[in-house]
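For this depiction, one protein chain was excluded, whereas all remaining protein chains were kept in their positions.
Chain naming follows the written order as A and B, and within any one chain the residues start at number 1.
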Amino acid sequence: MVASQAPAFLQIKDVVKDFSGVKAVNHVSIDIAKGEIFALLGSSGCGKTTLLRMLAGFSSPTSGKIILNGQDLEGLPPYLRPINMMFQSYALFPHLSVEENIAFGLKRDGMPKDQIAERVEKMLKLVQLGKYAKRKPHQLSGGQQQRVALARSLAKRPQLLLLDEPLGALDKKLREETQIELVNIIEQVGVTVVMVTHDQEEAMTMASRIAIMSEGNILQIGAPSEIYETPANRFVADFIGNVNLMDGTLIDDNPDHVIVECADCKHYVGHGITGTEGMAVSVAVRPEKIHVTREKPDGEYNHVRGTIKDMVYFGSHTVYHIQLGSGLVFKISESNVSRHRDDPLTWGDEVWASWTPLSQVVLTQ
Amino acid sequence: MSPQAVLTQLRNSKLLSGRSAVIGVPYVWLLVFFLLPFLIVLKISVSEMETVHFKDLLTYKDGLLQLTLKFSNYEFIAEDPLYFKVYLASLKYAAATTLFCLLIGYPFSYFMARAKPSIQPALLMMVMLPFWTSFLLRVYAWKGLLGENGWVANLLEWLHVDHLLLALGVIPALGKFMNSPFSLVLGMTYTYLPFMILPLYANLAKMDLRLLEAAADLGATPWTAFWKVTVPLSKAGIIAGSMLVFIPCVGEFVIPELLGGPETLMIGRVLWDEFFSNNDWPMASSVAVVMILLIIVPLAIFNKYQAEAQEARS
Partner (left out) sequence: MNGKKPPIFGDAFNRRFGKAWLAAGFAFLYLPIIALVIYSFNDSPLPTTWGGFTLKWYGKLMHDTEMISGFWLSLKVAFFTACASVVLGMFAAFTLVKYKRFTGRTMFSGMVNAPLVMPEVIVGLSLLLMLVSVQRWLGFPERGAMTIWMGHLLLGLAYATVVIQARLQDLNPQIEEAAMDLGAKPHQVFFLVTMPMIGQALASAWLLTFTLSLDDVVLSAFLSGPGSTTMPLVIFSRARLGLNPSVNAVATVIIVVVCIAVVTASYLIARAERQRAREMAAAQRAS
């Protein structure tokens, strides 16, 4: 986002949506590149759907601008925007057949009949529903309906495709298969996508970049790995995946590392962060980056001692809950790399948990 | 203003005009044909008849603006015991009808809502069917059923119910059922029963039966569960049904005319007679205004319920 670069394909500029005093969207700015799959991730009521509806044109920003491919969308009603949306409920027209549903938007554009037929056929092929062309929506399964909705929203070759909880209405198993299929189709077409979801797994697997939203604000924008490995603040660290958060004070700032003192241990953080001594910070460690041992690890940093309160066996891994001296409960996830552990841990065992100096993240807010 | 902003405004105003047409057409229609007539009734009720015309309320004569309001009709209604009795009787019969509709209709709707789901649409259709067929003819039919030698009259005599009815003073003599408070309330109950059943059924059918299982699980007997869970939850249906029966019954005309007698005067008939027989339009208007005052509270309750039900759905 350097000023000298050409402007982004989709620019959301300082957009605010005010619902009688409540800012559902609060000064949000996002730049999205052409061909990108961008996800707005957050729990319900965070403003992501409001933002999506402003892109589609169903509501207009209280202030701010939305610019698509150089065109300001202000005042443009939904039916004049080069944007199409796949709705959460699919919103297929119940009285029209599959092909009529797909042709609906093309007819509104006054496209000649033979071209419409050609385009519809292409779309049906794309989503592999050729033999269902004459069926009505209620004669299709949930997964098939989802594909019709996708084909319908792609038929007009929109500049921007909006996906509202694209897989939310499918059951878990179908969702996993469909995620990949959906991304394949989108990449095949090469359309720019903004999707809204509350499911972090969905956002992680499908999107090239994610914006985390809460209470109308964007908390972090970044690639999935960035967001997971270097969360910008406590909220994001806690929202994405599991995390152990420890409050502490920065007591020693060195060029190559810092030392943070918490109630249960001292942290040696070995990657490039800096701050003033005496600053209150939080240290976050992901459960899968922690090891459990019976023996005290070497050195004086990056380990805690506690009692096993709980163990949950998941097959591929086991999660331990360890009660620390301060009362904090530590979550640790160990891969079950071999079928048996020589010396199995059990409830009430005194153990040590340790991690490497590069696996923590220090959060200042 | 930028050209784009002008464009926006133009579009918004266009959108607005489509919207105001949708709202405006029925709105204006109702204002002209529903609200305005009431104001005219109000005006005429305080007007003086001059042979065939009404005197204007406002007259301007010799530089003097004069407002003439004639309240004698209202005074007359207030002072004449006949009118008072008629109003009271109308409320009484309407209340009795509502009560009987509820007593018959509540268990009816209840059992309908708990019948096998597969036959419920058929049952519902059977309740609706009489509603679709002429109400006038169905009321007329009771004339034959309750008249001399009528099926129901014979049945009631055979069961000696007429002794009970006579003791209650709702029929004039043994074996005579027609033109009595009994036949009137029976006819009104019969006519308005579907209006009680339909909202109650709609309400009871969508009740979550697991609540009753929860109540039973927590130790409530079926009878307690019915009174503490089912009945309170169907309150909205009871209110809607009762208002749908009570309000129109107060002003009912056709049923008292066909099934009632000289003893069972109701306001609807009085209004009708003032208008059609006595040609006293101001008096008829005054009677109407007082009738509106009587039903205005139930009407407000009904409207509130109706609005709430509509909001709740969306």
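What to note about this one:
Methods note: a residue touches a chain if its C-beta (ideal position, glycine included) is under 8 Å from a C-beta of that chain, and two chains touch if they have at least 3 such contacts.
Given the structure is predicted, the values throughout are model-derived calculations rather than measurements.
Among A:Asp109, A:Asp256, A:Asp298 or A:Asp343, only A:Asp109 touches the chain left out of the display.
Looking at A:Pro7, A:Gly142, A:Gly299 or A:Gly325, the residue that reaches the missing chain in the full complex is A:Gly142. Within the set A:Cys46, A:Met85 or A:Ile308, the residue that contacts the chain not displayed is A:Met85.
Note on the undisplayed chain: of the listed residues B:Ala95, B:Leu123, B:Val161 or B:Ala205, the one touching it is B:Leu123. Within the entire complex, the positions of subunit B that touch the omitted partner chain are 15, 18-19, 22-23, 25-27, 29-31, 33-38, 40-41, 44, 104, 107-108, 110-112, 114-115, 121-123, 125-130, 132-138, 140-145, 147-152, 190, 193-194, 209, 212-213, 216-217, 221-223, 225-226, 230, 243-244, 247-248, 250-254, 257-258, 268, 271-272, 275-276, 281, 284-285, 288, 291-292, 295, 299, 302-303, 306-307, 310, 313-314.
Residues 56-58, 77-80, 83-85, 87-89, 91-95, 104-105, 108-109, 136, 138-144, 152-153, 156 are the ones on subunit A that touch the missing chain.
Basically, only the chains that are shown with their structure count from here on.
The distance from the centre of subunit A to the centre of subunit B, each centre being the mean of the chain's C-alpha atoms, comes to 57 Å.
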